[in-house]
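The other protein chains are all here in position, but one chain of the complex has been omitted.
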Amino acid sequence: MRITRDDLISIIFLLPLYIFIIVMVFIPIVNVILGSFGISLFGEKSEFTLKGYNEFLASESPYMYSLFFTIYISLIATVISIVAGYLFAIYLTVKKPPIWSKVSTVMTIPLFTPYIVGAFMWWTLLWPRGYISLFVNGILMRLGLAHEPLPLVNDPYGIGILFGEVWIRFVIAVSIFYGPLQLINPELIDAARSLGAGTWTIIRKIFIPLTKYALIATSAIVLLATMAGVSIPLVLGGSWPQFLNVMIYLDVTTRFNYIMAYTSGVFYIIASAALGYIFFRFTTKKVILQTR
Amino acid sequence: MYGERRQRLWDLLVIGIVMVYILLPMVVLVEYAFAEKWYAYQLYPSQWGLKWFSWVFKHHDTRMAFLYSYTLAPLVMLTTLALCIPAGYVLGTKRTKLSIFTENLVNMNMALPVIVIGIGLLPLYTRLGLLGNYWALIPAHMIGAIPYTLRSVTAAFMQVPRDLEEAARVLGATKLQVIRKVYIPITWRGILAGGIFAFSWSLNEFILTLLLGAPAVKTLPIAIYEYVGGYYLTPQPAAALSIFILLPSIAIALFFEKYLQVSLGLGGG
Partner (left out) sequence: MARIVLKDILKKYGKVVAADIPHLEIKDGEFFGLLGPSGSGKTTTLRIIAGLTRPDKGRVYIGDEDITEVPPEKRNLGMVFQSWALFPHLTVFENIAFGLRLRKLPEDEIRKRIKWATELLQISELLNRYPWQLSGGQQQRVAVARAIVLYPRALLFDEPLSNLDAKLREQVRFELRKLQKDLKITSVYVTHDQTEAFAICDRIAIMNQGRIQQIGTPEEIYSKPRTKFVAEFIGITRFIEGRVDEIVDESNGLIRVITDDGLEIISWGDLDRITKGSKVYVAVRPDFISLVSRKTEEPNVFKAVVEMATYVGDVMDYEIRIGNWRLRFKTSPTHKFTVGQEIYVKLHKEKLIAILA
C-alpha cells in the first residue's frame, strides 16, 4: 500500500486529535482498568491484586448495593422520561398545537442548563422549605398517609435524584423523538383512524413499531447519561444509598480508597460499553419510515 | 380531533403543564436569588433586593470563580476549534475508512462517563504536578467538548460540494483564495456552532474541575456546589451565583435556536 499525498494530509490533520485521545482518554481508561488490579502506571507501589473485585463482589458489599441502586433509580428515571417524552412528542406531532411554535424555545433551556444548576434548582423546590415539599407533604399528612414530613431530597429512596434527572431527560427525550415522528406520513394516522383505530391503538400499532429503533437507542443513551451524571446524585442524593459515581468521587477525594474507585470505574466502563453498543447499533440501523 | 375550540383548550392545558414543569425550578431560583429576608414560616420572602448579588461579588472565592470560568471557556473554545477544524476538514471532505473509524472512536468517548476518565487522569496529573493547575484544566474541559464540536465542524465541511474546490482551482484561485471564497462562507456557521458548544461545555463542566482543579482553581459550578454541598444551608448565595451561569446558557440556547438552528444537550456532567 502506498501512502498518497492525500493520506499524508489526513494523517497530519488527524494527528493532534489522536494524540489528545490517547493522552486524555485512552491512558486514563487503561489506568482505571489496571488500577482496579492494583497495578499503577504512575504511582510508586504497584502489585497485582484482586482485592478490589473481591470487595466489590462480596456479599453485603456497599458497592454492589450502590450499583443496583444506581441502575434501579436510573431505570425508573429513564422509563418516566422516555414514556412522558414520547407521549408529549406524539401529542405535538398529531395535534400540531399552534401555540407550540411560540413556546418551543423554552424546551431547549434545560438542554443548556448546567446539571449542577439544574440539580440545585430542584433542591430549592424539594428541601423541607421548598414549595413541592410543602405541597406534597401537606397532602400526604392531610390524607393521613404520613405522620411526619417525608424527605423529598437527600432522601434514602432516591426521590430527589428522580426529580432532577427526569426534568433534564424528559426534555432530551422530547427533542430526540420529535424529529423522527415528523417523518411519519400523517396519512398513515388518518388511514389507521378510518380503519377503526383509536388514539391508543394508533400509538401501539403505528407509532411504536415505526419508531422502535429510535425508542431503543434513546432509552439506551438516556439510561447511560442518567447513570453517568454526577452532579444530580451528588446534590440531590442522600447520605446512603448513593450512586456508584458518587461513591467513586468520595473514594478518591475523602476516603482515598483508589482501588475501589478504579474497580467501580471498570463497572461503569462495562455498562457504558454495553449501552453505547445498543445506541450505535440501533441508530445506524435502517429505520423504515414512510415519508411524504 | 374533535371540537376545534376544545382541542385548543387541551393544547393549552398540556403545553401549559409542561411549561410550568420546565420553568418552575427557574422561577424559584430567581426568587431565592432576590430574597433578602425570608423567614422559615413564610411562603414568600418578606424583603426583596440585590443583597446576595453584592455578597457574591464581595467574596474573593466567588470573584475568582467568575474569572476562572469566563477565561477558561474562551480558551477551551479556541483550543477545541484548533484541534477540531483540521480534523473536521478531513472527516468532512474525505470519507475514507480512517475517517469513519475516527468518528466512531470519538463517539465512543462520548459514551464514557466523565468521572471514570477523571479518576484515570488523577494519577497522571499528580505525577506531572498539574493538580490545581489552571492551564491543565483546558485539556480536561476539551474531553467532553470535542465530540460535539467535531460533529458540528465535520457536518459543516460535508456541506462543501466536492467539485467546488476543484472548480475554483481550475479557474485559477490560489489555495488561500479557495479557503476564503469557498470554505469560510460555507462552513462558518457550523464552526461557530462548534465553538459555542465548546464554550458552553467548559462553562458547565463540573466533575473534572472538581477532581483536578479544586480547591486551588474553583470555577462557578464548583462555587455553587460548595454552597449547596452542605457547608452552608443558605441557598440564596448559590441562587445568585447560578443566575450568572444560567443567563448565558439561556442566551446561548436562544441564539442557537434563532440563528444556527441547532440544539444539543450540554449539561456538563
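Points to keep in mind about this one:
The letters A and B name the chains in turn, as written, and every chain counts its residues from 1.
Assume a contact is a pair of C-beta atoms (placed from the backbone, for glycine too) under 8 Å apart; a residue touches a chain by one contact, two chains touch by 3 or more.
These numbers were taken from a predicted model, which means no experiment stands behind them.
Which of A:Leu34, A:Ile206 or A:Ile278 touches the hidden chain is settled by the complete complex: it is A:Ile206. Interface note for the absent chain: among A:Leu41, A:Leu87, A:Ala192 or A:Ile278, the touching residue is A:Ala192. Remark: the residues of subunit A touching the chain excluded from display are 185, 187-188, 190-198, 201, 205-206, 209-210, 288-290, 292.
Rule of thumb we're sticking to: only the chains that are shown with their structure count from here on.
In this assembly, the C-alpha centroid of subunit A lies 17 Å from the C-alpha centroid of subunit B.
Chain contact summary for the complex, subunit B toward subunit A: residues 1, 7-8, 10-12, 14-15, 18-19, 21-26, 28-29, 32, 40, 43, 82-84, 86-87, 89-90, 94, 96, 98-99, 102, 104-109, 111-124, 126-127, 139-140, 142-143, 146, 150, 200, 203-204, 206-207, 210-211, 221, 224-225, 228-229, 235, 238-239, 242, 245-246, 249-250, 252-254, 256-257, 263-269. Chain contact summary for the complex, subunit A toward subunit B: residues 6, 9-10, 12-14, 16-18, 20-21, 23-25, 27-32, 35, 40-43, 88, 91, 95, 97-100, 103, 105-118, 120-125, 127, 129-131, 134, 167-168, 170-172, 175, 193, 224, 227-231, 234-235, 245, 248-249, 252-253, 258, 261-262, 265, 268-269, 272-273, 275-276, 279-280.
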